[in-house]
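In this view, the complex is presented without one of its protein chains, the others remaining in place.
A and B are the chain letters, set down in written order, and residue numbers restart from 1 in every chain.
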Amino acid sequence: MLTNRRFVAVASFLVLLALVPLLARFVGGEAFWIKFATRVMIYAIAAVSLDLILGFGGMVSFGHAAFLGVGAYAVGILSAEGIANGFVQWPVAILASALIAAAIGAISLMTRGVYFIMITLAFSQMLYFLGVSLTAYGGDDGMRLANRSRFPGLIDLSGDVTFFYVVLAILIGALVAGHRLVNSRFGMVIQGCRSNERRMRAIGFPTFRYKLAAFVISGVMCGIAGALLANLTAFVSPSEMHWTRSGEIMVMVIMGGMGSLFGPVLGAAGLLVLEEILSSHTQHWQAILGPILVLLVLFAKRGLFGLIDGKSAEKPAGLTGHG
Amino acid sequence: MLRTLLLAASALTLLAVPAAAQNKVKIGFIATMSGPAGAIGKDMEDGFRLGIEHAGGKLGGLEPEVIIGDDQLKPEVGVQLVDKMLNRDKVDMVAGIVFSNVMMAAYKPIVDSKTFLVSTNAGPSPIAGAQCSPYYFSTSWQNDQAHEAMGKYMQDKGYKKAYLMAPNYQAGKDALEGVKRYFKGQVVGEVYTTVNQPDYSAEIAQAAASGADALYVFYPGGMGINFVKQYAQAGLKSKLPLHSAFTVDTTTLPAQGDAALGLLGTAFWTDGLDNPVNKKFVDDFVKKHNRVPSTYAAQSYDGALLINAALTQTKGNLADKDALRAAFKKADFKSVRGNFRFNTNQHPIQNFYLFEVVKRPDGKLGTGFKATVFTDHADAYAKDCPMK
Partner (left out) sequence: MTLSLFLTQALNGVQFGVMLFLMAAGLTLVFGIMNLVNLAHGSLYMMGAYFLAALVPVTGNFFVAAVLAVAASLALGIVVELIALRTLYRRDHLDQVLCTFGLILFFNEIVRMIWGATALFVQPPPILSGFVQLLPGVIYPVYRLTIMGVGLAVAIFLYWLNGHTRLGMLIRAGASNRAMVGALGVNITLLYTLVFGLGAALAGLAGVMAGPILSVQSGMGDSILILTFVVIVIGGIGSIRGALVASILVGVVDTVGRVFLPLVLGAVFSPATSSKVGPAIASMSIYILMAAILFFRPQGLFPAHR
């Protein structure tokens, strides 16, 4: 799966990432760079979660931001109710996103192709409007958290550097878990479904259940990213569930190279850095970002990760057959 | 010898650092600049820059450096901009912020770092009330105030039955609460529509059939354009008079056109307000940008004047925060809106005016002054603010 060159690339990128808090000290604006890198990693987790089902399972979910919102709101609502304990908040975030992913997945996976794209979008829109109408929790204005999740006796997240390393650890955990998952028997079945679901079913695999399980795992991972996002900014609002957010996560996956697990990490970094650079130069940066995305699709099919070594970057087959 | 040199050197650095810090003031200006809501951010920036220009290009004798940040209408990007401005750019104060959700997210990191924040638009109620801060000043209004003014007008006018409409979000709910605080007649309908709903024909038909004698709506931005056009096209202008706040303003009027002519609204300022500061502001703005300034531009213009007044008083001293805060609180400047002073929660106590949409002499649509509804009006949340 991982060639040597890729392994070196991944490892050196992660090491470089781990050094950000140290390097930032020399550049100036330390806290900004640390938080920016944290934000990149949180989106990377979300993008990796989408890649699991999109790149490996061929399930094009256009509503993944919904889980970002579910995870964030689980933390936010508990915090507003006076429960700041992370040992409660985070499991609830995981449970909530698992349940909602199971419900959305159970219905959505009955459809395929564009219908799947659109039904996942519809569900995320429903959750978005639900968030907007949650007046008790700030509605569309969102709500501020009194503090980050508390883990008494384990760790204090209030420091930005500590939080940075916690997120980094979770990102690495997500990558390792993802890597083992896609190379397990379960992962093979999921990838088999992508290439030819009918054949998988004929062999005797209950493909629906496998796909649903993958969908739930992905939803949970994205929910964790949501919980982290709420902790990063100490703020929760429905804008995290807006459909353009789902689009952005998807852009990260494709920009980095889907079906490569680590590609989405590069994609998240690439997109957010690009946004950061462009928006500090012109207010019309979206007029530049748009064509860049178009060019990316047209000419860099394997994404950023594919650039590292062109020869073994496999474009997942079978997505077209999905229609 | 060496000692003298060292002394001299240290004396020089001592002199050099404050001198460098003193002749410049860095202001981070956060607003929604890109995307569909970008018009408001642009108006705020233009108003703010014109304010600096009219202050003589300097703020309290300091060279201003304005760093613009685009929050993309995403709260988390707003927070990131705050991080960047405070940590990397080392701004002395922050101004701007269009939307309440961005404000709610960005507010705490700014005031926690004891950096002054001058809001030139957003005014969510928690910040006016329990979560107020000594480092936060508003040159705009608290969200409810303009709605309260229209409620008062509708009450005074003697309407008996009102039909109220707003988008289904927090500001919409605050708006209708504000109206109901002063309008004591019967509310025959209270409708919350989906945010950014394009078509209102169904709701307009309901309102027309409700037997109401007055209609109140709060539809900012594009929603207001849609609503006013459709209201006029439904032929209701002569049957069910429309009252609103933030729905017809000079950012929407060019697109609403004659459909908006004659409509009534309430605000703390109108471009037709007759005072010398305002005349200069409006004339120069029109000359420079070929469009009539909006309330957003006016608030931001005042924001620049407020900063100038405060820094003039402290003689450009940014380090003494207590002195600077006291200077801010004095608000010793001539506002485009007339009387201006700060309440205990550091939100303005100000007049609210009734305006009517009119054709200006230059042919553009503008908001003409009609009456003063509230004199020295304070917001309803100041009592929850612990600051005295």
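Everything that follows uses one rule, which is that a residue touches a chain if its C-beta (ideal position, glycine included) is under 8 Å from a C-beta of that chain, and two chains touch if they have at least 3 such contacts.
Because the structure is a prediction, the values reported are computed rather than measured.
Chemist: Specify the shown partners of the omitted chain in the complete complex.
Modeler: A, B
Chemist: Just to verify: which one of A:Ala31, A:Ile100 or A:Leu121 makes contact with the chain not shown?
Modeler: Selected residue, touching the omitted chain: A:Leu121.
Chemist: Just one of B:Leu81, B:Met150, B:Ala259 or B:Leu273 touches the chain that is missing; which is it?
Modeler: In the full complex, the listed residue that touches the missing chain is B:Ala259.
Chemist: For the chain not shown, which residue from B:Thr251, B:Thr270, B:Thr295 or B:Thr367 touches it across the whole complex?
Modeler: Of the candidates B:Thr251, B:Thr270, B:Thr295 or B:Thr367, B:Thr251 is in touch with the missing chain.
Chemist: Even though one chain is hidden, which residues of chain A still touch it in the full complex?
Modeler: 54, 60, 62, 107, 110-115, 117-119, 121-123, 125-126, 129-130, 132-133, 135, 243-244, 247, 250-251, 254, 258, 284-287, 289-294, 296-298, 301, 319-320, 322-323
Chemist: Hey, which chain B residues sit against the chain that's not shown?
Modeler: 34-36, 38-39, 42, 168, 190-196, 198-199, 201-203, 205-206, 209, 222-223, 225-226, 229-230, 233-235, 251-252, 254-259, 291
What we mean here is this: only the chains that are shown with their structure count from here on.
Chemist: On a C-alpha centroid basis, what's the spacing between chain A and chain B, in Å?
Modeler: 36
Chemist: Tell me, which parts of chain A touch chain B in their complex?
Modeler: Within the complex, chain A contacts chain B at residues 28-33, 35-36, 39, 129, 132-133, 135, 138-144, 229, 232-235, 237, 239-240, 279, 283-286.
Chemist: So in the complex, the part of chain B that touches chain A is made up of which residues?
Modeler: Its residues touching chain A are 33-35, 38, 42, 68, 70, 72-76, 79-80, 83-84, 86-89, 100-101, 104-105, 107-108, 124, 168-171, 173, 194-195.
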